[in-house]
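Take this structure, written in structure tokens, and hold onto it; I'll ask about it next.
The complex is shown incomplete by one protein chain, all other protein chains being positioned as in the whole.
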């Protein structure tokens, strides 16, 4: 075990991947010599060559299109989109192509080799275009997998699983935690199964669920709730697609209450899907309406970021409301 | 009043718009001389000139980008995307630009003049790429309005409202009904307020909600239910963004049950948002879980389309289950 | 170019604009419109077997197109797209490739697939989306694909295959790169050809795909089929430059324009392009000029946007007839024999159609298979629910009800 921040953990997962397969390529804007604007790919070009770790021209649709082609050829294609806010020019290539490649061809061809990494999320004074959490835009797309890690250990294990998974995976990295989150991470290879949520804290009064950077926030809220004698069960969803209905439903059947929290705007965020499914699965167990604590329905602001975000206080309020309903 | 099919009704709304404002432009692939592949813009180039009704090069991102610019200039910009399945290359221009134009500039600039029309939906043996219903992809985007008409009368009145509305609006046209849906439509100008759902049939046992072409399906299901003595309240949502929570919540408070149906895949479809909001608004009134009858979580199929679609039988089953819960 | 701006740096003190059509772009042609060898032209090296296979393919596709167009009119198949007028461009370019080269087509390139050996039965199964369709009945007619034949399954969204071709070709190159030097250390064995229309070339994906191939040296032949129309939109409302070829220089890509009605010119140009790509790893752009003689698709009626006269004038210049004339002059083709084969082909097609339309539709499990490599739990649950539903109402789902396990 070694102490790593999230960038190191990601770099380590990429390093193992590159060593494992001579055809694996890493590419995106500035990922080459410079190692990416966040330095996640630092040192990899030097180690594996410019032909396998390279800068692309500045075109997200091109990056995703190129990645689809390379993955279809059979090479592990690990593309970086510099900020999740800039993934939208690639939307067609991802939603209409990556996601439908295997199905439309009757499995004659597939892009299971594709992994798209991209930093997401706010809390860094990034404003409209360096703060978005666009996971829900992709969650409506059968054929994709979507993963979000909460800390370095999770990041390495989930990224390795995402790369090895035989389906196209979008891997959202909580950039606010890139350097801030530090922990013990094995240097050797390991994977964490996709599609499985994790109960990170057991509790009995209310289930609180999030993923990625938002885990830190709901943990803080749970601490506050504990001071008031409320016992919170905390779940990290980890995979958005597919998501672990069973673990969540089992928890809610036990606690009778659920609070879901995400940074993205509330309307049609992935919280909506969780609520819709869980009210179905747990109808007779619910003791209060399922609450969502999310970003407001506005573009991501700057000066009033503090007011905008679903912070621990807001989550705490929702917990109290749920318990007192 | 005149009998029109939906294409005529849309053409009439466009005609009124073009006559009203010398700067209004209609453009998109094949919309010029030919009048669009569905002929919705038939005769308009002849009437208003090639400089105001014109073919564009084949680039949806260009169409949306050009439309944003033209709208920002102050001209009513009415862009057509030939099939909703092909709106994704324009996703960035719509989601990152149109939707955020006013907010990011502090209202120094806006694209309120923008309207994007696009035919959506299945049931026409169109397979993966001529059948999609992508409204939910946009519904997660503050700043946009989203409208879907169910018949010619609604189409004309809602399209006129969409064009006059001072916000960017995506207008999804149910192409299966273009010629199939015929009704009385005033030749003169009229508008139907955006953001208002319509109770198209009152009932007391269960509320069933849809929009666009799916209204026909849920009406058929309601007929079947009536035969079994179940009284269904039917709601046409009409606007997806903003959506009329009040009308829906009032109905559900009365009936105690809700079934939502849409063609798009179930996971994170707009049905999820409706369920999430209504379980909150009507928690103490709900007598059964809110049900969603939607497309399966697969790309839109071809040979097995009949099996895939949320048909009247499936909706009927959900109605029965809700009532018998 | 050794400056940071990566440009040629020749200073001038004259304020002069480069003209919007500054480039001189010849159109390469070997056979004249009557099928004779043009004066001054050299006939490229081509063996009899290849020439006849090209002709056989064109003849087959012409017959298939005719037959399926009619079948659509009769309501037997829902949709069809003809290659009419572009047979030489597609077939002769495919003929210049190696069988293991990847073909990424737009949708009007059935001749390339046929050249590779796609059987009549396979064509039919796809168009009838029956259970024998390699694509499992999921896409509209003409969306063929075959892994075995290295023909990427057609995707309706236009232009998306262009950057994909760059990525695929880059993959083909990797093993030839010397890890130390980063340079090629052997001739690339297989490359990718990417076909697209002059309409699709307006998509952003075109720009991304060509630029990335040029920068990363991906061995792709970009084959632009400029056939004058994108559905109803004429080329003059599609671009203002000199065709698609004028764009090559903007990407730093070697480019050639060919007469797409001339199988020999297309063959020679593509062969040379392939050689360049395998030796250098660099992409090449070929623009083929032909005329979309038929309607865009069976959903289209061109009389709404172009004149019969225009159509007629291009009908005379038939690429199949042109090549046939040359073959006959070579003594490689017998006219009477040709007519006989044509008749046989027509009959075979009709027979195959009758067979394929009776083959069962795909089973219910194919509604959910291949969304992922294995179905995710939620989808599996949806499938179980659907099965119970169909079992409850078997009459409403006649195609699948009888076969549910």
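In order of appearance the chains are A, B and C, and numbering begins at 1 in each one.
Definition applied: contacts are C-beta pairs under 8 Å (C-beta built on N, C-alpha and C of every residue); 3 or more make two chains touch, one makes a residue touch a chain.
What you see is a predicted model, and the numbers here were worked out from it, not measured in a lab.
K.L.:
Which listed residue (B:12, B:41, B:82 or B:110) would be found touching the missing chain in the intact complex?
P.N.:
B:110
K.L.:
Which of B:12, B:82 or B:96 touches the chain that is not shown?
P.N.:
Once the missing chain is taken into account, the touching residue is B:96.
K.L.:
Identify the residues of subunit A touching the omitted chain, counting contacts across the whole complex.
P.N.:
Touching the missing chain: residues 29-30, 32-35, 37, 54-55, 57-62, 85-86, 88-89, 125-130, 266-267, 296-299, 301-304, 306-308, 311, 313-314, 317.
K.L.:
List every residue of subunit B that touches the chain not included in the displayed model.
P.N.:
Within subunit B, the residues touching the omitted chain are 22-23, 25, 49-52, 54, 56-57, 59, 61-62, 64-75, 77, 89, 92-93, 96-97, 100, 102-110, 112, 142-143, 145, 166-167, 195, 241-243, 245-246.
K.L.:
On subunit C, what residues meet the omitted chain?
P.N.:
1, 3-30, 38-42, 44, 198, 202-208, 211, 214-215, 226-229, 234-243, 245-257, 259, 265, 268-269, 272-273, 276, 282, 284, 287, 289, 291, 310, 314
FYI, only the chains that are shown with their structure count from here on.
K.L.:
Using C-alpha centroids, which chain lies at the maximum separation from subunit C?
P.N.:
That would be chain A.
K.L.:
Roughly how far is subunit A from subunit C, going centre to centre by Cα mean, in whole Å?
P.N.:
38
K.L.:
Please compute the C-alpha centroid of subunit A, do the same for subunit B, then give the distance between them in whole Å.
P.N.:
Going by mean C-alpha positions, subunit A sits 30 Å from subunit B.
K.L.:
Two or more other chains touching the same residue: where does that happen in subunit C?
P.N.:
Within subunit C, residues 136, 138-139, 143, 155, 157, 204-205, 366, 371, 376, 378-379 contact more than one other chain.
K.L.:
Note the residues in subunit B that touch 2 or more other chains, in rising order.
P.N.:
61, 85, 88-89, 128-129, 267, 296-299
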